[in-house]
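Up next, subunit A:
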Amino acid sequence: MQHWSTTLTNFFTGLGLPEAAALAIAFIIGATALAIFAPTLALGLIWITRKIVSRIQDRIGPNRVGPFGLLQTVADAAKLLSKEDISPTEADRVAYNLAPIISVFGVIMSTTVIAFAPGIIGADLHVGVLFLVALGSLGILSALMAGWSSNNKYALLAGFRVIAQLLSYEIPMVLAMLGPVLLVGSMRLQALSEFQSLEIAGFNIGLGWTAFVMPAVFLIYFISALAEGEQTPFDLLEAESELIAGFHIEYSGMKFAMFFLAQFLNSFFLGAIAVMLFLGGWQGPFVDQLPILGVVYFLGKSMLVYAVIQWIKGTYPRVRIDQMMAFAWKVLVPMVLGLILWQMMALKLPAPTWVQYAAILIGNLGAIAWIVVILNRHFLNEEVRTKRAFEPASLIGTMQPAPPSGD
Partner candidate 1 sequence: MPGLDALPFPLPTVQQIIFVLIAGMTVTGALITALAPNLFHNALGLVLAFFGVAGVYVLLEAEFLAISQVLVYVGAIATLITFAIMLTRGMMFGRTSSTNRLMLSAAIISVLFFLVMTGLLVSVAWPEAGAELASSEQMIADLGELFVTTYLIPFELMALLLLAALAGAILLARD
Partner candidate 2 sequence: MVPLNWYLVLAALIFSSGLYASLARRNAIAALMGIELMLNAVNINLVAFWRYGEFVEQLDGQVFALFVIAVAAAEVAVGLALVISVYRSRKTVNLDELDLLQG
């Protein structure tokens, strides 16, 4: 399908405008649409989060403001807007005010390379996947600036922790992103989505997902995306009972709202990247005949992934910082390196394509089975250690006599 900018430009030149002006207007319309899409999406995301987490916690969640509480986020935004903008006296002016802006900037920039439908993508960069990785470094920079410029020991320490977490999990995430890129042979996100089609009797049902060939790599990417987006079980930043509020202790009002917005959008877009790389992107039945259906499929799949992330958020407890770092460096990085090496060797086998894919699948399933075996052994050990397995089936005969009364 034609790129949307070509269609719009032709429309404007048909109206009589010169070529350069038509191009500029088309791209300005596209950029404005994306810039409006992201915060509006955030409103819906916050509502979804609160509803899902509250239902898991056996309560109703917001249901007063608007039907089903849909306008609750608008009310929250209005409250945050009306708050007094307090800044610490000794805070570094430039960095303190710039940090939330850079945080949101990095996240909204990632909407430009997301492939919504066969022709609808902001800019089909040849290095699209790498661009998404580079935008993660903007988030790290903003956390650094916020932690340092708040002139607060606790903000600085929390900033260090968050940066350690983000940097450590960026490595398995990037290596896991390398999996589908190696399979498809291109870093263009449209090429990745177009690759994941499945033709049955000449009809594309769009189920040729990369996750079916490399489930372990998808799992590793998903876990790293949870950590990069600071979602449970890696949400030390949001742990309000531990180290207060992390690196945005000293932020109030609209600046805090920007960090909040950036965090929600970040986790959604990491899920959207997972959909694009592993779950077929905009592929689905009838996408060839009606390309606009791609938007529906893509947003639907991304919302599903986001709902799963919120499901995990309501279910699992938090991990400690040292457990988190150990998990990243000692488990995820070797595993993903081994998986990528196996995949590279499998892709060079002098055999037909389906044999290569089967070899990759066997490698991934082997990695998952190995982890399951180790986990099983670990749980058995823990059970033996805490002596629960040796508790008697009934407590009769083990009760101690009551202490003599009156003493």
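Heads up, the rule we're going with is that a residue touches a chain if its C-beta (ideal position, glycine included) is under 8 Å from a C-beta of that chain, and two chains touch if they have at least 3 such contacts; residues count from 1.
Keep in mind how these were chosen: all candidates are chains of the complex that A comes from, given by their letters.
Predicted, not measured: the structure shown is a model, and the values here were computed from it.
By the touch criterion defined above, subunit A in this complex contacts candidate 1 out of 1 or 2. Contact residues of subunit A toward candidate 1 in the complex are 20, 92, 94-95, 98, 125-127, 130-131, 133-134, 136-138, 140-141, 144-145, 148-149, 156, 163, 167, 170, 186-188.
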